[in-house]
Structure formats: C-alpha cells, structure tokens
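Mind having a look at this structure? Questions to follow.
Of the protein chains in this complex, one is absent; all others appear in place.
For reference, chains read A and B in written order, and residue numbers begin at 1 within each chain.
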Amino acid sequence: MARYFIRRALSLIPTLFIVITLSFFLIRLAPGGPFAREREVPEAILQNLMKRYHMDEPLFKQYLRYMGDIVRWDFGPSYRYRDLTVNEIIDRGLPVSMSLGVISLVLAAVGGVAVGIISALKQNKWQDYVAVSIAVIGISVPLFVMGPVLQLIFGMKLKILPIGQWISTHGLKAIILPALTLSFPYFAYIARLSRASILEVLRSDYIRTARAKGLKESVVVWKHVLKGALLPVVTYLGPAFSGIVVGSIVIESVFLVPGIGRPFVQSALNRDYTLIMAEVVVYSIILIIANLVVDLIYGLLDPRISYK
Amino acid sequence: MANKKLQQAVNEFNQVMKPVSLWADAWKRLRKNKMALISLFIVSIYILISLFAPILTSAGVLIDYRKQVITNASLPPSLKPAGELVVKKIEARIASLEQRVKEKAEEQSAFGSFFNFGATDQTQPESAAEATPSDQGDTSAFTFTYQGEGFSGNTTDPVVRELISQKETLEKVKAELDTNPDYKLVYILGTDDLGRDMFARIIYGGRISIAIGIVGTLTAALVGILIGAISGYVGGWLDNLLMRFVDIMYGLPYMLIVIIIMAMIGEKARGSFVVLFVAIALVSWLTISRVVRGQIISLKNSEFVEAARSMGASSWRIIFRHLLPNTLGVIIVFSTLMMPSFIMNESFLSFLGLGVSAPDASWGTLVSEGVRAMESYAWQLLGPGIAMTIFLFCMNFLGDGLRDALDPQSKNRT
Partner (left out) sequence: MTDEVILEVKDLKTYFMVDEGLVKAVDGVDFQLHRGETLGIVGESGSGKSVTNLSIINLIPVPPGKIAGGQVLFHGKDLLKMPPHEIRDIRGNKISMIFQDPMTSLNPFLRISTQMVETIELHQGLDKKAAKEKAIEMLKLAGIPAPEKRIDQYPHQFSGGMRQRVMIAMALSCNPEILIADEPTSALDVTIQAQILELMQELTRKLGTAVIMITHSLGVVAGMCDTICVMYAGRIVERGRTEEIFESPKHPYTVGLIHSVPRLDQETKGRLYSIPGQPPNVIDLPDCCPFFPRCEKAMDICKKKYPPSVSFENGQSASCWLYAKEAQNA
C-alpha cells in the first residue's frame, strides 16, 4: 500500500510542474513589470534593479534559475516589500492560513455530517426541512456576502465578536467569524451530500438484510449504514479543501487575517513576481498533499479498494 | 374514423392507459414540488425584469442607473421622496456637528480664557444660524452663540465651517423641495455614495450577472457536450487523451490560476466580457464533459443503438438523434446547477476587482462597493447581497427540483 501512495505522489509531480511552469511564464509574459507602477525610476537604477533580480537575463535562463531556487525552497526577495524576503512573508502567513483552513474544514465536515444524519433519519419532518433549507442557503450565499454581513451583525451592531485580525491581537475569539464564514458553504454541501447518501444506503438491499436479521434500528444505522454512506463525503473533502483555499483569499481580506491569502491578489496586480510565484507553489503543494491524504483515508475506509 | 383521436386507449380491463412521455412525467413531478415552482416563478421574474430594464427606464418607471445626483448620495431605502430624506440627513449631520461644537465650547470654557480663539464680539444673533461678520479684514472671524451660552467659534475651525455650510445647504434644499424633480424621486433601496439608485443598479447588475451566467453556461455546456460525446463515442486513444487532459485540469487549482490570469491581463482586456467567459468557462465544461461521456459510454452498447446501427445509421446520426436525447435530462440538470456556480465565480472575480470593470457593475462589484460602506450605510451591502442570494437560492432549488423530476433515481443526487 505504501508503494501505491509513493507512486501516486510521484505522479502528481508533473501536475505541480505544469502549474509552476504555466504560472511562471504567464506572469512574466504579462504586460507591465514589477517596477512599472512606481514613480519614474531613473534608467541607471532601473538597470541595477533588473540586474539584481536577474531580469536582464533571457527568460528561459530565469526560469531555470527559478526552478533551482524552488528546489532549495528559496523564493527570493520580495519585489514589493524591499526589506523582506518572500520566505519570511510565507513563514509568517502560512501557519495562519493553514490553521484557518483546517479549522474550517473540520467544522464543515463534522457539522455537515451531523446535520446530514439528523436530516436523513427524520426525513420529511421539520428537522429535515430546516436542515435542507439551511443547506441550500449555505450554498447560495457567496462567501464575500456572508463574511461582511456577519461582520456587520456580530462585529459592528452587536459587538460581540472581533471583526478582524488574528489570535495574537484578539485572542481565540478572532477565529470564530472567519472560520464560520469559510466553512459554511462546505458545511451545507456536506450536509446535503451525507443526507442523500444515507437515504440511498437506507434503501439498499444489504440494509434490508440487516433488518431481516432482527437487528435494532439504531445498530442498523450506526454499524451498517454510516460506513458506506460517508464514503462520498470523504471523496468530497478534497475539492472542499480546494474551495476553502480559494475562499480564504477573500476571507482573509475581509477579516484582515494575516495569512498568505491576503496578499495574493495584490501581488498579482503588483507584478510582485517572487511573491505570487511563491504563493502558487505553496498553494499547489498544499492542495496536492490534501488530495493525497483524502485518497489515503478513502483507501483505508473502503475495503473494496485494493492497491495491487 | 373521426373518433379515433378522441378515443383513449383502454386495456382489456377497461383501465384507461395514458401515454406517458418522459417530459410529461417530469413536468407532473415538478408541479408537485412547491419550492421548485416558487423558485421557477422568482427566477422568471428576475429574468423578465432584467430583459425589460431598458424599456422600464425609458418609460420612467425605473430610475436611470447611471444617473448621479450628488445631493441624494447615500440615502437609506424608503418609500418617501428623496427630498425629505435629504433634509433628514442634513439635519442629522447638523445635529452631530452642533454636538461637537458644544463639546468643544464646554472644553474651552472649562479652561477659561486660556484658549483665545480670536476676536470675540459678543453680539447675540437672532438665530443660531445667523452669524455676523466682523470687519477685521481677511480674518473673517464669526461670532457664534449656542443656545445662549456665550462662546466663540472661529470659522477657521473646520467643524464650524462645515456646520455653517450644512445649514446653508439645508435652507437651499428646503427651498427647492417642491421644485427640484430630483427631490421627488423615490429610492426604494436607497442610493450609493454617488447618488445612484441602488434598485436600478442592482437590476442592471443582475442583467450582467445573469447574462454572464446564461451565456457562460450555454457555452460551457456546448463545449462539454461536444467533447464528452465525441470522447465517449469514439473511445480509444482520443478518449484517453481527452480524459487525461480533463484529469490534469481537474487537479489544477484553477480558480487560483484564473485569478492570476485576470490579474495579469491589462485593464482594457479585463473589461471585456469575452475574456471573463473564457476564463471561467475554461473550467466549467469539465464536469459536463465527464457526465456526458459517462452517459454515452453506458448507452453506447445498449440495444437500441445496436438496432440503429444494424439499420445503417451513421455515427453522427447515432450520436445526435439517439444518444444525446437520452442524456438531455442529465445535461439540463447539470446546466441549471452550473449557472449559479458560474455567477458565483464571476461575482467572486468582480468582488476582487478582477471581473467586469467600471462603469459596468455586476452583483459582485456592487457587493464589494457595499462592503466599503457597510458600517454606515448597510443597505449598500445588503441590497445587492440579498438580491443575489435570493436568485442563487432559487436557481439551486430549481435545479434540485428539475433533477428530482427528470431523474428521481439518480445516483448523482446531493
């Protein structure tokens, strides 16, 4: 089984490679360089800057140099924030973004499954209707609407939760709003998914057999239904985490969370080559690892999968 | 023989046999789903209003969304005419300014004449709004009394200056209340910071968002169907190649790349809708192509296809006349569910400033503008936010309802 995963991991390296290469050339080929936005820079200084950042070399050479740097995990200096290296920026922001992401995913998964179970077992009763409605709302309200609205209600009007910053400045309470907002659409989708999956499994033949053996309904549900019914949810965790990563870009901006998502758009607009490339690399690696972990968990749970 | 058409088929038990087509069956099921019907109704209203918006505007029913009336800026939603609200707004501002002046004056008197604000001339004006200019050259020091307590405020103090100008504006507005047509306008959902009608902006924002949603979905669907059908039907190396491609694209963090692409493109190109379509559609066709391919593959070897082939039908004919109609149900369901996702992606980009560019504004743009003003003018956020949410909510419910109606035993349910 270990061999299977090593193989899978290796096969994802081409994807990583493609993403990095694509981004590298896309970004460099875009109009305007990192210094285009600044005030008029005298020619001599411009030349020096170019030299310092190796931008006077042919593109392909820059690419090779960059790939070499990445392997050594050196993202170079930031073009924008002169005093910082990109590594420093990433080091500071990555733990923040990761904790936000993981907390949101856990909230979404645990909450979603719980609601899905309740909803499926009480099908068509009021608990079900409430749950389904909340779920549809959850996937209909965009993140960037929900975030500010929650800020408005809880932060500004009711003033019970801090509206921004992070643990260092506001304590643990600061996590609540961003994590809740970020997890909500995925919580909703997981609730619907688990509900549908449980209902489908409840109709299946092997559940009929279980009942025909005289097992108590609660045993039927917890022992026989859940394991199979939750597999689609596990599969969904991969794309859900992807979505959370993308969503964190907005959430971090809205809630002023000091992660690596906040500078993402700006660094692209600023043509801060090193920072944006670093972001792409880091995000891609995170997503690849996440998908691998999901595959691993799925493989452990579904006995029908063999890893020959 | 004229009665042949009217006769309903009756079987040997005298039971009436109603012919049931797939669509009639589906429609019947859909009719039972109240939420789906309500959603269909609401979505239709949105679309109708979007279509007729220009007509409504020229007919005067709808305020022109581009019309900026600075005096009417940031008015709250109300059924009262704008003029009244403007008056209220200015009065509220005046009240808060007066409060600040009063506080300042109290501070001053507490510290006595230590703080000399310039020449004081203890004249008592008749109303607080009146101020007597002294003739001290260019240092136009006004004396200003507040509720009888004497203190002086110098017009070099910006608070006092604003207070005076606000009071002037108030007088002007009150005077024009009946004559200026702008003050008679009713802004049901309030105005933005440039005095534009939120309701009209939201409707026009909807035009853009919904149009992008429909056209984008159709494009993505067409591409997806074509590729999925060909891939599924032809099979072999073409299928492998295409599906490999789809797999790779699936694995990419595409929204991230789309953001980068949109950020990289210059301002001018970004405004073009085409680019927006292409960027988002680029990834949306993947799911449809997979689904269609799956259906085609499972149907490809079924008996009715073999029958058609044995009668000499060509491949294209088989694909278009036999296989696709059977997948139509699934295609419709996926398309209806793809549209809200398309709109979400587009407004996400617009929110970040990477989507449609000014002066066009989609719902995403409106929300991002609203966020900036939300502390004081909550309706600028809530208006577009809620309008958009309701539309997406109904589209999702409708999509669910269609899926239940067309494919009640579908394994693709969520």
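One rule holds for everything that comes next: contacts are C-beta pairs under 8 Å (C-beta built on N, C-alpha and C of every residue); 3 or more make two chains touch, one makes a residue touch a chain.
Note that the coordinates shown come from a computational prediction; the quantities given were computed from them, not determined experimentally.
For the options A:R7, A:K157, A:K173 or A:R208, the residue in contact with the chain missing from this view is A:R208. Although one chain is not drawn, its touching partners on chain A can still be listed: residues 204-206, 208-216, 219, 223-224, 227-228, 301-304.
Going forward, only the chains that are shown with their structure count from here on.
Contact residues on chain B toward chain A in their complex (touch as defined above): 248, 251-253, 255-257, 259-261, 263-266, 340, 344, 347-348, 351-354, 364, 367-368, 370-371, 374-375, 378, 381-382, 385, 388-389, 392-393, 395-397, 400, 411, 413-414.
Against chain B, the residues of chain A that register as touching in their complex are 12, 15, 18-19, 22-23, 26-27, 29-32, 136-137, 139-145, 148-149, 151-152, 156, 189, 192-193, 196, 200, 242, 245-246, 249-250, 254, 264-265, 268-269, 276, 280, 283-284, 287-288, 291.
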